[in-house]
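Every protein chain of the complex appears in place save one, which is left out.
Up next is subunit A:
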Amino acid sequence: MSLDYENDGAFNEKVIEEVLSAYPDKFAKRRKKHLSVAKGAEEGATGAEGEEGQLLSECDVKSNIKSIPGVMTIRGCAYAGSKGVVWGPVKDMVHISHGPVGCGQYSWSQRRNYYIGSTGIDSFVTMQVTSDFQERDIVFGGDKKLAKVIDELEEMFPLSHGISIQSECPIGLIGDDIEAVSKKKGKEIGKTIVPVRCEGFRGVSQSLGHHIANDTIRDWVLDKKETTFEAGPYDVNVIGDYNIGGDAWASRMLLEEMGLRVVGNWSGDATLAEIERSPKAKLNLIHCYRSMNYICRHMEEKYGIHWMEYNFFGPSQIAHSLRKIAKHFGPEIEEKAEAVIAKYQPLVDGVIAKYRPRLEGKSVMLYVGGLRPRHVITAYEDLGMQIAGTGYEFAHNDDYQRTGHYVRKGTLIYDDVTGYELEKFIERVRPDLVGSGIKEKYPVQKMGIPFRQMHSWDYSGPYHGYDGFAIFARDMDLAINNPVWGLFDAPWKKKEQAPALQAAE
């Protein structure tokens, strides 16, 4: 269900020039490398096959470089990448925000990693556990306190299956030895303790935090315990699905229906046991490539487990991904995959029949992290919508290469966009919808442009899988076609009549 369209590249080039003119020269030069317009690539490309298809365009920008001071970058830090993304969702472990109180406080319950469990009894995701550093801990070091924190956690939460230590900035600066504490206390309490060096000043964004967190799984979890798990021929791990709003469950539904066993989900709704047994799986399915490709490469090298990227946003990519995954397992699973696709086709048809007429031709600008700036594109196109611009908070070069499989010629591309740039881009392009984060939501809406948070699904979701696509379509419709956008002008100042709108049934 691919769309054929192009964006106005020449116009976008001009907008970039205009935006850069506001910077001091030195920084205009630096920012210029992060902004571009997608160039046309291979003839006949359709975008329907995701990363396997032909390139639709080339997105030539610099990425994974330090943010410029004072410009209002939207990025977070390594702690956010480790605690907030990779480790935080592991539900039967207690994750200590090690350092001052703030980091854990601001990230408390904000990523919507859904899980089933009794919070504070056998599950701990939506809790803020911190060593709450005081001045004396900075001066004398925090290792003794950390040991005591672990003892107290054992008293409070005896059913936890492990502990992770998420380092905040001061830990690395004051020379604490959290690895030594972890080893010692781990032996004492007989549980897995994982020290993570994800201090916020490391690296340039969340991205290094993902990498560090992946490495700690390799070094502190895998091969550390005997697992008695009986492996089967259709065992897969789902890697890089954080179960935001229940995404991983909507995905699991499809994988199970096509005859696969999801033996581990990393890391939404995950238990430590699921991660420990992962080397026994037959295939690693990776959704968020950016945050978890590292551990997939490691498992490929060490255990010979093949890994495969997939995309469960929107029916075109879901069907393509299901077939690709099935092909790996042979005809029996392929047959079942076709049955799954057929089973959900009436739902897909119903959703598109209902929402496409309401969304056809609407343009979208995205600015998110991880996989979404490219992965959600086809889902919008399935609804007849067009992508006018996209960009990543913390992508690397390989992400932008992959983006070329999704975006059309002339699309505006912005890496580590600043508040100033994004506002100007949106003002000039005037898309019909913007998908970005909480910090961007309210400025954009005040400009009269509908907005959806695309990190948290704006408190909705799931968006993965067929069940999720229906919700995605509903949410984009309710954002764009709400009557409030017609009320912005006071009648005594009104210039033009707002279009009459109707609610969806």
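One rule holds in what follows: a contact is a pair of C-beta atoms (placed from the backbone, for glycine too) under 8 Å apart; a residue touches a chain by one contact, two chains touch by 3 or more; residues count from 1.
Simple rule for what comes next: contacts and distances are computed from a predicted model.
Chemist: One chain is missing here; what is its name in UniProt, given the choices "Acetoacetyl-CoA synthetase", "Nitrogenase molybdenum-iron protein beta chain", "Sarcosine oxidase subunit gamma" or "Chaperone protein TorD"?
Modeler: Of "Acetoacetyl-CoA synthetase", "Nitrogenase molybdenum-iron protein beta chain", "Sarcosine oxidase subunit gamma" or "Chaperone protein TorD", the absent chain's UniProt record names it "Nitrogenase molybdenum-iron protein beta chain".
Chemist: Which residue from A:C169, A:I239, A:L285 or A:L412 sits in contact with the chain not drawn here?
Modeler: The single option touching the absent chain is A:C169.
Chemist: Which of A:G9, A:G88, A:G186 or A:G200 sits in contact with the chain that's absent?
Modeler: Per the contact definition at the top, the residue touching the missing chain is A:G200.
Chemist: Kindly note down the residues of subunit A that lie in touch with the hidden chain.
Modeler: 22-24, 26-27, 66-80, 92, 96, 99-103, 105-108, 110, 114, 116-122, 126-135, 137-138, 145-146, 148-149, 151-153, 155-156, 158-159, 161, 168-170, 172-174, 200-204, 206, 245-246, 249-250, 252-253, 256, 261-264, 269, 271, 273-274, 343-344, 347, 350-351, 353-355, 418-420, 423, 437-439, 441-448, 460-462, 466-467, 470-471, 473-474, 484, 488-490, 505
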